[in-house]
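All protein chains of the complex are present and in place, except for one that has been dropped.
Order of writing sets the labels: A, B and C. Residues in every chain begin at 1.
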């Protein structure tokens, strides 16, 4: 094999047989530069301090770990909620966008590009673009633009430009393709701010690390409030960033880590669209967006579209580290269907006064379904707030 | 005069010539019981600890004090933002609803009632109703229900019942009337959770105290971050709770306190509706909702409807303490028109990555208009986030 | 005519009318009929935009009256035209305050009004108006509610002039089926230092009689009458007043 590759972080970019960098040659160098910058900044006190300040003063960290008494009573155990719904922008997304934008800024980039599906990551990118003074362009499928007009307006209000993607299925996966194409021609001035713990190295590791502030906080908060580690942690999985973020600091603990995927309408397929977003449960090994991982695909390797009532879980792939942890059994993968998620959404609202994102509602819905899996002490990651989902739930319920 | 009145807190309920309790006899006793409970709980360590825990673990306090570099540069001074937009529910409202709900719970009440205009306070009440297990009913004008369908859905999702008010102008002020009428017949089991620092004693003092956590935090944060008191604090005024909350701990400091009212379309009147929500600027002394204060009224004393592009500032009265502080000159009252507020809304979004509530955008809009009034070091209270206002701004701008 | 006159010859029937609903002419005609039917005292309501002590019937009447142009000037003009029995003003404090307590009292006196009921003005806030009433020899009538503590109830009864208004139940004005035990208790515990009239929720001759039987010196009927005026049923209004008066007399203690 190549000599350069031995010294390159790409070689260490595997999680078991998953991960890697299945990318056009044009992107090899930009990704290496990003990996190098990221690796050196990881230990740079100035960078860490600046990021820490932004996370606390701008984004609102630490987010609380909040005991859910009424939910806990109903389930006969102690349940805590990690409140990423209180983060600026309304979801955990900003942990990642702030970190990457600061890296980009240290790398001398002046422009950010990002993909977005429902618009949550686009908004989080637009927020950091505004705060840190980047030119910001967000790729978004035409279909999604039509479905998510409010988030388009929000991004534009924040000074970002939303670029409609007309290729492929004109949804999230095509927006990622398009952002990668842009980056292949613009990397000199531009950082590609990928929104989840997927994609080629260094993204899965970098996004996990930036999001692991969730788990670090949760760990010391539960130790402070309960004096012990939780028996379980439940998180929803789209690409895997909130799940890896809260799981990572517990990987060598005896805590049961439960990743809840979007069960959607069920295990089937309608046309070229899977009836779910559960690539760990129903997908197979393959390459998508630069990584070897679990993906929803047809027998020839064409990527299927995914489906979930929660736009943020509507992705036919998953981060490679989760695919690996699921394969080894360290992370349990479970499903919550649309209906179970909506039940979780309503339940948490009424019992705790917290309207969770429909994504996070999958974690709650699962907990309601299989409380005996949670042990005595459980943390549910409330990755975002549900204000954005009111319309969707109303429609789902036929109001 | 009466002997009981001498020992009653009602006698100390004045702010200069403002305040008092202009209420039906049926409400005298419930208000005294509330005042007594509030006064004794104020010094009850168990209560304070429980409230403190809810504020931090459930609501997300402390909220950050965040330097606004790009805004500050544009205005040639140091500007800080107090981030009540990060509080659970999206605005400062929860500081008050949590406190009052906990008082109600200590008083043995099982039901909460509240008024709401745009729905923000109704949602904040529904949240605490859910969290603390109350039966919750929210009075809301029919006109407002029509205008704010999403918030109605949100309240219902949180388990509250929304009761349409068909009397009077079928807006906020009539919802307050209706809640008072309900309370006159239900006080034995029910707490009336008023949403702003207005109304009869003890509400103006109690709501101010519950909201003053904003100012207490801001004071120690600015001392920590800048080593000195701010030259000015700017807050928007609807009923006055966020303004009094941030102003109160600075009242005996040399800090200039600037209250920004809704200038709306201007100083005039259209039919029986004022073209603004500026009762300090354009109102006159009178009694509304149980207090002597400044109100928008006709020469005979009929209350006018108010108008503002920001639903939360659309109230024809104001808290009595602010009326007093404005009269004595301790608080400066200023206006931001609809157009200036929308400018503030856009500006903060693009420069800082923070979409403020349209209410808070009045404070920003004013700061953009008269930066020389702010001194070198200024805190703007971002009382809430603007996600709820995207539609309104789009419509205002004719999108 | 003094307010006290209404109570001089047996139990007083006090009728509330909303001035200007649906127009001044109707209110004046309704007053004429009510007087003819035997009412002893008229409460003439000045409509307010924000009547926090009133239930739906009186709220709606006030809204109609305001929409038809009722204001404080017209109120006093119209009140001056109603004669035959004592009249009291009933309305919210902001309407009084805007005109100025002095001028308001003077206008009452000039239009033959001899007392004021201001339901959102508890004694603690009443000093300015009380002084003005004294200067114009007007009664200022305070209210006692079922939840008013005993000492305070006694003080209010003592301060009130003309009569003391016993609020028959918590909540707001408006007709109600049953008369509560708590009302009887209230009558029993408020000292008869002056006439005690019971109001809020009384709508039938039977209820009125029960109040008198329980010891009240007067009964106030509001929403039931306003409702009939609102429906244009002035004949029914007359009938109701006559019926109430008749039943009240039946049970009245012999003097």
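Here is the rule we go by: a contact is a pair of C-beta atoms (placed from the backbone, for glycine too) under 8 Å apart; a residue touches a chain by one contact, two chains touch by 3 or more.
From a predicted model like this one, the values you see are computed outputs, not experimental measurements.
Colleague: Who does the absent chain touch among those shown?
Modeller: The chain that is not shown touches these displayed chains: A.
Colleague: Kindly state which of the options A:24, A:76 or A:108 is in contact with the chain not pictured.
Modeller: Considering all chains, including the one not shown, the answer is A:24.
Colleague: Which of these touches the unseen chain: A:167, A:220, A:270 or A:328?
Modeller: In the complete complex, the chain left out is touched by residue A:167.
Colleague: Could you tell me which of A:18, A:187 or A:247 touches the chain that is not displayed?
Modeller: A:187
Colleague: Specify the residue from the set A:264, A:286, A:365 or A:384 that touches the hidden chain.
Modeller: A:286
Colleague: By the contact definition given up top, give the residues of chain A that touch the hidden chain.
Modeller: 1-5, 8, 10-11, 20-26, 28-30, 167-169, 173-174, 177, 180-181, 184-187, 285-290, 295, 297, 299-303
Everything that follows uses one rule, which is that only the chains that are shown with their structure count from here on.
Colleague: If you average all the Cα positions, which chain's own average lands nearest?
Modeller: Checking distances from each chain centre to the full centroid gives B.
Colleague: What chain is the most remote from chain C, judged by the mean position of CA atoms in each chain?
Modeller: Taking each chain's C-alpha mean as its centre, the farthest from chain C is A.
Colleague: With contacts counted as C-beta pairs, which pair of chains has the highest total?
Modeller: Top-ranked chain pair by contact count is B-C.
Colleague: Roughly how many whole angstrom separate the Cα centroids of chain B and chain C?
Modeller: 36
Colleague: Just curious, how far off is chain C from chain A if you go by their C-alpha centres, in Å?
Modeller: It comes to 67 Å between the two C-alpha centres.
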